[in-house]
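Can you keep this structure in mind? I'll have questions shortly.
Here the complex is missing one protein chain, while the rest keep their positions.
Per-chain residue numbering starts at 1, and chain names A and B are given in the order in which the chains are listed.
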Amino acid sequence: MANLCSPFGKPCGVSAAGSLYVLRALDGIATHSGMQHSKARSPGPGERAIAACSLAVLAAVLAGVCIRQTRFDPAVMMSAGVPPAAPAQAMPGLLEKWPAGLSPMSGAEAFSPGTLSDKIDGKADLYLSAGFVSLKDQRVALAGGAGSWMEMLVFDMGLPANAFSVYSSQRRPNAADAGIADYSYEADNELCLVHGNYYVELVCSDSSDPARRAAETVARAYVGATAVAEHANMGAEQALFPPEGLVAGSIALVPSDVFGFDRLKNVFVARYRDGGNEVTLFAANRGAPDEAAKVAAELRGFFVADCGGRETPAPPAPPGAAIFDLGGSFEAVFAAGPYIAGVHQAPDRESAQRWLAVLSRRISGAHP
Amino acid sequence: MIPPDPGPGPVATRREFFRRGLRAGAAIAATGGLGAWLWNRHPPGDFGRTQASDPRKDFAVRAAGPRMAIATGRDRAAMLRRALAAMGGIERFIGRGDRVMLKVNAAFATPAILGATTHPDLVAELARLCRAAGAASVIVTDNPINSPESCFELTGIGAAARASGAGLFVPRQGSFRAGTLPGGRLIRDWPVLDEPFAGVTKLIGVAPVKGHQRAGASMTMKNWYGLLGGRRNQFHQDIDGIIVELAMLVKPTLVVLDGTDSMMTNGPTGGSLADLKATNTLIVATDPVAADACGATLLGKTFRDLPYLVRAGEMGLGTADFESLHPARVPAQAS
Partner (left out) sequence: MRITTARRIAQAFFFALFVWLCVVATVGTRLWQWRGWPIRWFLELDPLVALGTALTTRSLFPGLFWAFATIALTILLGRVFCGWVCPFGSIHHFVGWLAQRSRPLKRRIEANRYHRAQAVKYCLLAALLAAALLPVGRMMLGSLQTGLLDPIPLVNRSFNLAVLSVADLAAGNWAGAGRFYSGAGLVGAVFLALVLLNVAVPRFYCRFICPLGALLGVIGRVSPWGIGARRAKCTECGVCDLNCAGACNPMGPIRPSECLMCMNCLDDCPSVEPIAYGPRPSPAGEITSPGMSRRDFVISVAAGLAVVPLARLGGATANDWPAGMIRPPGAVAEEEFLARCVKCSECVRVCPTNVLQPAGLSWGWEALWTPALNNRIGTSGCQSNCIACGHACPTGAIRPLTLDEKLGRGGFEAAGPIRIGLAFVDRGRCLPWAMERPCIVCEETCPVSPKAIHLEEVEQTIREGATVRLQRPVVDPARCTGCGVCEHECPMSGQRAIRVTADNETRDRSHAVLLHHEKQ
């Protein structure tokens, strides 16, 4: 066995025959012999390199498998989904008897949480996050109006507060109070209302007077014909907001992800004129002082940790309040009794402090 | 108890090592070649049924010339004509004998004035211009999931198509074909609109500018969503991902983005005239990413606010920084 060569091509002589081996049996002197089992063999550089390469291959396999699992198998996409919706069945109309001059153009249709996006596509999330139960919808033609028609959408939101939430968060800026049902407004071609747990939209194909009158008639007929267990009454929460400077109709209930904070839910917000600017006040009843204090603490943490805010010196009132500077926009938060409240996006610290004082007076009045 | 030595055989010389190395290399090459040759040579018997296809639709015209034009005004038909003229005329894109498909947005059965769907004036004028440029046929299509017939009729798109001599294609269940987008993560074995594309040589997307609750904005790229069949609402879980894949799926001849009125709030359905704002702009482009990036400015956003535009730009599917294309600007008073 003369002139053996290593796999790496280095020629070697007879006496060095062993060096061709990538892995040596022993790099040092054997400390034992016979039937003794060696535990202390220390590996040579070639062996170490190959062992390291093997571990690198394992790491690559692990990485490959982990990347692969993010690409869902089509079978999982198909088989794990909700079962396909049952074919639409004939449904009674939304109104048993439509007012004179109106005739249904089509049968009513119903949508469930699984199929809502078939009807309203990307807007479904707004309703789903607010507790959507079902949507029924029907189109009716206006007699005499050349091609005029109206679509009626009845969203069952489960609870009056949920209905108020989707109603208030979509309220149009030029809305005028319609005085129907629990809450309602008219804006151009549209009439929206809250009736108990129902949020109803009446969308006309134009904004003519006959169309608007027809929408009003339908709205009153619907409210008259539909019994609800509980009416929507947000009076107590609305009363938390001082009337001075309030932008009319701007009080809204935000169901989730308030100010981008996923732990803050079901908060009333209202917009206020502040000189040339606008600020938002918010307030929510958390049921118990402990709970309100806990949420307030979490929100303060959110302003600092997630928004990069800086806490400014504590304002004189109310006790326990804090104001944060989020790079030129100011956030204020405090807890009083079961309430958590504060100011959102004030233009300067002074304004935040002033609104804070106004709001805290109002809240302590509501809850002495 | 050592077995007898087998006697003189090959020894591990350098030459022997190379001989063995070569043999191993040849064995690997032979196995690999055989494997490649056998690779799905006889797919599992499918009883005469079809296999998933490549669903990509490439109708881009790769001729030199302006890639984008922005017209201002209120009259959609006039803005379209002026913008196309600035792009080198519709003849640059549509020639004699072309079969043109107009992919409109007819997702909702709402009247045209609410701006949730493609405006019928635009459909009519585009169809007329295509016919005038020599197109053999023009078909208008979309796949609204909910009651397609009423969507086409109540938006006025159906009537506009008929009046301008264009055909209307309302998809049925059989109009889709399962396809897997090469490089796609979401569009895999997914039904993609197929039937009306038979014979089509040019594709124009026509969409309005709308805010979108989930995606931020819905413009020409989101408009291709209507080419998907099946229970596509599960793609809402990754809306940016699906819009980017749609941009990989479809390479249109042209896109027309209508920002005469933009839906600023309560998109994509709107419902009230109060949701609209007069933004007096119409964009024609060969690059949907650029068109949408320009449309985003009408909503008071930039392309950086819309992750799908950023990703599509990074992937080279289009130019998110649309100003770098030096779009031709056509003001209202120009011819």
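Heads up, the rule we're going with is that contacts are C-beta pairs under 8 Å (C-beta built on N, C-alpha and C of every residue); 3 or more make two chains touch, one makes a residue touch a chain.
This one's a predicted model, so the numbers in the text were calculated from it and none came from an experiment.
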Left-out chain, listing which of the shown chains it touches: A, B
Touch with the omitted chain, as defined above, among B:Phe93, B:Phe176, B:Phe303 or B:Phe322: B:Phe176
Chain B residues touching the omitted chain (full complex): 1-3, 5-7, 9-12, 16-17, 20-21, 23-24, 27-28, 31-32, 35-36, 38-50, 52, 173-174, 176-178, 189, 191, 194, 229-230
Interface residues of chain A (partner: the chain not displayed): 1, 4-7, 17-18, 20-26, 29-30, 32-39, 41, 43, 47-48, 50-52, 54-55, 58, 61-62, 65, 68-76, 78-81, 83-84, 86-87
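Going forward, only the chains that are shown with their structure count from here on.
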Centre-of-Cα separation between chain B and chain A, whole angstrom: 28
Touching residues on chain B, where the partner in the complex is chain A: 11-14, 17, 107-111, 113-114, 145-147, 150, 154, 185, 188-190, 212-215, 218, 231, 233-234, 236, 239, 265-269, 271-275
Interface residues, chain A side, partner chain B - complex: 1, 3-5, 7, 9, 11, 20, 71, 74, 77-78, 81, 84, 106, 109, 115, 117-126, 139, 149, 151, 170, 172-175, 187-190, 201, 203, 205-207
